[in-house]
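The complex appears here minus one protein chain, its other protein chains still in place.
Labels for the chains are A and B, by order of writing; each one numbers its residues from 1.
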């Protein structure tokens, strides 16, 4: 792996640079560290960082950009007659990459000489068979233009790797020389190193922003692609969800929305009363011993992964509900996957979420309020209902909104517990599906990423992201306002 | 009367409202109140004075069982209200607190409208027969709280929007609205500026006509200004209790004298 070797070489130069830079600084101060501007180590760090940062920065950027640039260059070379739309082009390009990788692999395994690989032609060799021998399976025979594109791809890749190696090494050595020559006893190494470190800290802090930008861009680009293939009016207002990979899909989001909404409502109907009353009891009534036991126990529920809840819904709660409401009893429920199953289990998952947020909020209501009410002869429950709750209301609304956003974005419970059928129905005993469950089903499996049936997942994700983000921003704003009021 | 020196205040003997006998209070293992005996009179302002941490607030909170809300607090001895032991198992603290109201150190209006703040007590105790009755109680209480003129045009504005002094008078009016027999005040002026303090002190003096008022204060001047009886607490002991004039001019106990003259505090 040349990139790995390159990394090791750069690291080695940095380590050597550290010791040489330090030694040079000491030498310029006649071996007495007191004559130096900074501690000797800083001169070493300065050299090492000057070697590492530019070289590795360029290397990472190169590794990310090179495939894209080469991809574009090569796909321009493919004749326009060979494909109908971007989807077909993507398929051809993945063939091109596979052929190119296969040829590289064949050379690496010694099945082919480099020259032979370059001289290959579709007329003289059956490339599909040749590559199958080294373990690369192709879906179809290799067209001439695919082979030539693959050769281009390999050539450009080779040039790219060579150029990268040269430039990165040049940067590393140049950085070393620059820093080493600058090193003398009056050089303000500490300040320079600290500036460098600060820049790295800022970079780390920006990763959060970059993540958001990444999310937004990946959603927006693919959503735009989707709306090019499928009218947005039908997506947002369509009442039917019936994807078929053969084409002619109906991709209306409303049934998915309804399922999401219905399940979330049931979940909140379970979690809010239980969580809120539990929080009230634990913060206002419970003895310290009860609180010390019950609070962490409830929080255990929050630490359990959602896959566990999913399994619990599918294999325990669902069948249990069927024995009560199923065909053998009241007959309301057909199968164990239903809105009520998912909603109930999701409600259990949200109990600790609601209760610990509400607990915080109830505790931040000043004791003076309670004293005032109790001092007037109110009972505890009157105090809670008429003074504490109204005072905490904005915060609790915020907590419930956060819980709602959790419920809307929850995936595993609905994938396992809610079913796969998109339906507009009021019956909670029926199976329905949600936005998240459909994102999973549209993007797993061997879907072609250029088809509307796969791209719709991004539009669904976009909608989900916008809704949960809106809820979160609003809820966090309410909670923050509320906290400020009592601080 | 307000400006009259304490020694010249007319002193009349009223009937005993609250009698404490051998009261001990423990916070966990701390002995906070040691063997306090005191008789608080009706229609009198009684001041509890003493250095910080001497137990005066703790004792005050025993008088309407606000200490019940603290888990580790334990009260021994008898406290009688009109001859009935308020720590008797049959007594509901809720009913007791309706008779013995309390005003706190920091003004603590509820995050509700001024009207709802006052109406809160009457509503929970069911004092009003109808809306008109309730309006009437609110108005009278606000008048008694000497704040009616300032808020009558904005009864439905939030109580938290008032100034500190107004808030405290609102809290007093709120306490009055439940028709208590005793009003306990825990340093009611400590969070207020001098002008607001003057208004509240004037109000306390007015309230004496109908209620037995017990006020905890760390300001000796305030005690001298508003009270007829004064109790001096020190390290959990009730050191001295008597006519305000006498305590301030001619204390019996040397500790009282030290405190009054500023040697301890």
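Keep in mind that, in the parts below, a residue touches a chain if its C-beta (ideal position, glycine included) is under 8 Å from a C-beta of that chain, and two chains touch if they have at least 3 such contacts.
Everything below uses one rule, namely that contacts and distances are computed from a predicted model.
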Among "Diguanylate cyclase", "Rod shape-determining protein MreD", "Phosphate transport system permease protein PstA" or "Tryptophan synthase alpha chain", UniProt's protein name for the complex chain that is not shown is "Phosphate transport system permease protein PstA"
Given B:25, B:62, B:75 or B:124, the residue that touches the chain left out of view is B:124
Sole touch to the unshown chain from B:20, B:96 or B:184: residue B:96
Filtering B:20, B:66 or B:81 for touch with the omitted chain leaves B:81
It is residues of chain B that touch the chain not shown, namely 81-82, 84, 86, 88, 90-92, 94-96, 99, 122, 124-127, 136-137, 140-141, 143-144, 146, 148-149, 176-177, 179, 202-203, 206, 209-210
Where chain A meets the chain that is not shown, the residues are 1, 64, 67-68, 97, 190, 194, 197-198, 200-209, 211-212, 214-215, 218-219, 221-222, 273-278, 280-282, 284-286, 294, 297-298, 300-301, 303-312, 314-316, 348, 351-352, 355, 379-382, 384-385, 402, 405-406, 408-412, 415-416, 436, 439-440, 443-445, 449, 457-458, 461, 464-465, 468-469, 472-473, 476
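In this text, only the chains that are shown with their structure count from here on.
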In whole angstrom, the CA-centroid distance of chain A from chain B equals 60
Chain B partner, complex, touching residues on chain A are 287-288, 366, 368-379, 382, 386-387, 390-391
Counting only contacts in the complex, chain B reaches chain A at residues 64, 66, 69, 71, 94-99, 101-104, 106, 108-112, 120-121, 124-125, 171, 174-175, 178, 184
